[in-house]
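As you look at this complex, bear in mind that one protein chain is not there, while each of the others sits in place.
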Amino acid sequence: MPEQLLFAMEVTLNGLMAGVLYSLVALGFVLIYKASGIFNYAQGVMALFAALTLVGLMDGQVPFAHLINATFGTDVHHFGWHIPALPAILLTAGVMVVFAIIVERLILRHLVNQEPIILFMATIGLAYFLEGFGDVMWGSDIKKLDVGLPQGISETIDTVTYNWFGYGFFIDRLDIAATLVAAILVVTLTLFSQYSKQGRALRAVADDHQAALSVGISLRFIWVLVWSIAGIVALVAGVMWGAKSGVQFSLSLIALKALPVLMLGGFTSIPGAIVGGLIIGVGEKLFEFAVGPMIGGATENWFAYVLALVFLVFRPQGLFGERIIERV
Amino acid sequence: MIYREAGDFKTTYRDDSQTFPIRFDRRAYYALVAVAFLVLPFVMNDYWASAVFVPFLIYSIAAIGLNILTGYCGQVSLGTGGFMAVGAYAAYKLMTAFPELNIFFVVLLSGGVTAGVGVLFGLPSLRIKGFYLAVATLAAQFFLVWLFNKVPWFYNYSASGQINAPERTIFGIIVTGPSTPAWSKYLFCLTILFILSWVARNLTRGEVGRTWMAIRDMDIAAEIIGVNPLKAKLTAFAVSSFFVGVAGALFFAVYLGAVEVTEAFGIQKSFLVLFMIIIGGLGSMFGSFAGAAFLVLLPVFLKNALVGGLGWPTDLAAHLELMIVGALIIVFLIAEPHGIAALWRTAKEKLRLWPFPH
Partner (left out) sequence: MKMKRLAMVAAAALAVASPALADLVFPSLSYRTGPYAANGIPFADGYADYFTLVNERDGGIGGERIKLIECETGYNTEKGVECYEATKGEGALVYQPLSTGITYQLIPKASADGIPVHSMGYGRTSAANGKVFEWIFNYPTNYWYGASIAIKHILDVEGGDISGKKIALVYHNSAYGKEPIRTLEKLSEKHGFELMLLPVDHPGQEQKSQWLQIRRERPDYVLMWGWGVMNQVAIQEAANIRYPMDHFIGIWWSGSENDVKPVGDKADGYKSLNMHMPGADFPIYDDLKKYVYDKGLAAGNGDQAGTVLYNRGMYAAMLAVEAAKKAQEIHGTAKITPAMMRDGMEALEITQEKLAALGLPNFGPEFKVTCENHGGSGLALVQQWDAKAGKWNVVSDYIAPDLDVVWPLIEEDSMAFAKENNIELRCK
């Protein structure tokens, strides 16, 4: 096989893997948008907060250490314990549930029946708040996240492809792990929403708020539920991206990577988020590979949007979005 | 008691449809304009000009611009940063290519260039609607920034890709460049803001504005009653981009004097201006000012209060500042979901009756 084709195949595979990571972020947006019509601007900051909490718990950091030290003149930093990864992840998931309850209590409850733009605005406020709060709570230095995920080139794929084509493909083991986790997450979510009572209630609310309320589904409970799930998805996304770069402020910017995915896949569709992510991942990587060198590179950021734009011109509701029916 | 409209009779339609129909409002407005033009320039120092007023005025222009598009015409845009960059780079190219050209016209021409670019990226709005439209403007945002970063012609082939504003004058008074006195910076921006907000106010309540609002409220219905959606949407994009471009030109030439496109006009700027109009109030002139004030002045105020006033460490203060801004947004929302402008209206309603309960 010609070399360029092999390279293109490798780029495509890596693009798919990157796409999975984008989808993970986009999933959190879709869940909340579907159930409550809120575009949750705070999703990226939630990923950061969840990852910070996870690292903080694992390393036994004292929350608000800097604030305490500055106010009382003490010098506390660590509790001196280390929690293994799994219990720490479960604890963090618990924190995200508590967070969801607080959000419902203090914000959403007071904004029932408001327009989407107003709820969007509330999440802007939440994002500002959480950004400051996360920093005060855990400090703003870079933290190493080690939950035992594999990293580095996958030897097996390298050898196998080398034997086949004479060129070893590079696949990051972290990406493979992320793909597995994403698959498990999507399957669990699907099973949950198809077969559990709460899941059905969730879908009912997503379908029609009023009708769901009239058959006795508690909107508040549903809101807590989706925000908890979105928080846990944020945690997963935070762990995956944090394993690459360490946990730091920039983690909150991964939300930007999800935007074109959402636009492409539609705000209301979980398969849309997955397929959209894959298309964006492959598209931007291939474009950078094929055209990037000719026009100076670093095209990925804008190409994702241009790609989404081209799709939207033909399908204005996104790939899997609900059909827009317009009545006067 | 003080704020009332009793005895305020209108005898002509002209009187009846003026911007400030209540005499008290009108007087307060005249007083504010008089103070802004005649008093503030004389008491202004560098800090107040560069850190407080000039950014506030410039962001107000950008917010009015975006409000025309999003608030009045209902088209969500996340490309404000990119369009501001167009204004800034147009201003730079015009300033360096035609050193004789008066800076006032440079700023207006930059707005014109931006209007053209805005229309181009507004074309998809004819097909894509609602939140999905944001993708078209986001494409503009990222593509334009990439372009200005990549093509050396835009920054005159300088080694670093930064652009610097040379010194320009109006009537012999320096308005750009490092030796600009505080008051001239301020007055220049204020004059432009004054003219532009006057234009915007009259556009939005005239025929063009009404077609915009018809499109916003329901575009199909608007089409049926004879509004041309192509014309309405594209004029909204053009006018809005003109404002944003002027803001970008001022941001570069008067406020910062040197900018780098990725840092100054990134996606964060687009979000910031969008937040301004949402928090201030969509479809409200007052909201544009209030939102700009909220997000420009409040952080400066909080920082001074926390660091200067209470002596907190700067990092804790910065974090607390974010938390307070965020919490305030939420509190405001719960109190009045339609932005500061609506809060203001409610306050005025209450004031009219005060001190009598009914």
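Each chain gets a letter, A and B, in the order it is written, and its residues are counted from 1.
Assume a residue touches a chain if its C-beta (ideal position, glycine included) is under 8 Å from a C-beta of that chain, and two chains touch if they have at least 3 such contacts.
The model shown is predicted, which means the values in this text are computed figures rather than measured ones.
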Subject >> Residue, one of B:Ile128, B:Val208 or B:Val259, that touches the chain absent here >> reply: B:Val259
**OP:** Using the definition of touch stated at the top, determine which of B:Leu123, B:Leu203, B:Leu298 or B:Ile334 touches the missing chain.
**Re:** B:Leu298
**OP:** Spell out, residue by residue, where the missing chain touches subunit A.
**Re:** 7, 10-11, 14-15, 18, 65-66, 69, 73, 75, 77, 135, 139-146, 151-153, 170, 172, 241, 244-246, 248-250, 253-254, 257, 284-285, 288-289, 292, 296-298, 300-301
**OP:** Name, in rising order, the residues on subunit B that touch the hidden chain in the full complex.
**Re:** 32, 45-47, 50-52, 55-56, 96, 146, 149, 158-162, 164, 166-167, 177-179, 255-260, 262-264, 266, 289-290, 293-294, 297-298, 300-301, 303-305, 307-309, 313-315, 317-319, 322, 340, 344
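We adopt the following convention: only the chains that are shown with their structure count from here on.
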Original post:
Centre to centre, by mean C-alpha position, how many angstrom separate subunit A and subunit B?
Top reply: 32
Subject >> In the complex, subunit B residues that touch subunit A >> reply: 124, 127-129, 131-132, 134-136, 138-139, 141-143, 145-146, 150, 218, 220-221, 224, 267, 275, 278-279, 282, 312-313, 315-316, 318-330, 333-334, 337-338
Subject >> In the complex with subunit B, residue positions of subunit A that touch it >> reply: 39, 66-67, 70, 106-107, 110-111, 114-115, 117-118, 120-122, 124-133, 135-136, 140, 256, 259-260, 263-264, 267, 295-296, 298-299, 301-302, 305-306, 308-309, 312-313, 316-318, 321, 324, 326-328
